[in-house]
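With one protein chain held back, the other chains of the complex are shown just where they sit.
In order of appearance the chains are A and B, and numbering begins at 1 in each one.
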Amino acid sequence: MVVAESKPIEEILAMVADFDKILLTGCKGCVTVCNAGGQKEVGILASALKIARKKEGREIEIEEITLERQCDPEYIDQLEEPIAKNNYDAVLSMACSVGPQYIAKRYEDTLVYPCLNTTFIGGALEHGVWAEFCQACGSCGIHNFGALCPIARCAKSLLNGPCGGSAGGKCEISPETDCVWHLIYERMSRLGQLDKMANVVMFKDWTTSRDGGPRKIVREDLKQ
Amino acid sequence: MRLNYPSNIKIINVPCTGRVDILHLLKAVEDGADGVYVAGCLEGDCHYISGNLKAKKRVAYAKKVLEAIGLEPERVEMYNLSAAQGARFAEIAREFTERIHQLGPSPVGSGAKAA
Partner (left out) sequence: MKAGSHLEKMFAAGHFAVTGELGPPRGADAGHIHEKAKYLKGIVESVNVTDNQTAVVRMASMAVCRLLLDMGIEPNLQMVCRDRNRLAIQADLLGASALGIKNVLCLSGDHQKFGDHPQAKNVFDIDSMQLIATCKKLRDEGKLINDHECEGVPQYFIGAAVNPFADPFDFRVTRLAKKIKAGVDFLQTQCIYNMEKFRTYIQQANDLGLTEKCYIMAGITPLKSVGMARYMQKFVPGLDVPEDYIERLKGVDKKKQGDEGIKIAIEQIQEVKEMKGIAGVHVMAIEWEERVEEIVSGAGLLPRPEVS
């Protein structure tokens, strides 16, 4: 899933400093799963903003709506009525950064602000801890690396690791970070595929990655 | 045994402090409470295993939120005591009330409303 985390409240407070009435929108997709922008987090942020503004003696009105998904135009349509009726100063989105862009596209005259920092494609390691697993390079080759991704998980995206900085299974950038190449080595040795690691892996073609420009997938079979 | 505790404290009963959510704590502050505290069972004594430990983490989170928006984090607190410690309950109530008196009324409430 897309993993995100809340921006610091101070930053969000500064964004809404000039506003008196806002719509705060959450998303029931990935950001609910990673406890960053679901209904519950929307409630907490709304309350925190209201407390802060009461303290300043300038109350803010906040309406809360959590959509099924914000990366799908049909759900974004559901904001039409509240936006038309209420004359909000701005709409804040607690979805991953796709959400605020969809809202901005759909409601052309509305100011839109992101409340999350969208961080990576990853998963939970344990409750409350998430890590990055994929960088969406657009041409997955992890089967060559014991089904572990060196592009997203090696600090230098090396295709011929582990580098000389690998120590005790950890990466040179931090004792908290696993050296994925160490993990690849261990897994390949368990699978009896160490001989594969003796081959030089040649240049990666990055055209399918962000480097090839913004990407789009067109499925003719589904398109209408 | 009847013990006196300050009358400006409003008690909200929950089956277990594990039920207390960050939002409950914030809502209380938002609605004008000068302080909120959670009185949970002693650590290790939770009937539901870890309810009070969860509450402790949520209190810590609420403190961080208050701090981020410029309110004293001391307005939210977690205490642990057992159901048999009536005297301790009264003592905590006085202690916390005293703390809040020192902090003064919350800048959020209109007048020093207590909850």
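To be clear about the criterion, contacts are C-beta pairs under 8 Å (C-beta built on N, C-alpha and C of every residue); 3 or more make two chains touch, one makes a residue touch a chain.
In this text, all values refer to a predicted model and were calculated from it rather than measured experimentally.
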{"item": "Displayed partners of the chain not shown (whole complex)", "value": "A"}
{"item": "Contact set of chain A toward the excluded chain (per top definition)", "value": "155-170, 172-174, 179, 182, 185-186, 194, 197-204, 206"}
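Just so it is clear, only the chains that are shown with their structure count from here on.
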{"item": "Rounded Å distance, chain A centre to chain B centre (Cα mean)", "value": "34"}
{"item": "Interface residues, chain B side, partner chain A - complex", "value": "21-23, 26-27, 29-30, 65-66, 68-71, 106-108"}
{"item": "Touching residues on chain A, where the partner in the complex is chain B", "value": "8-10, 13, 40, 43-44, 47-52, 54-55"}
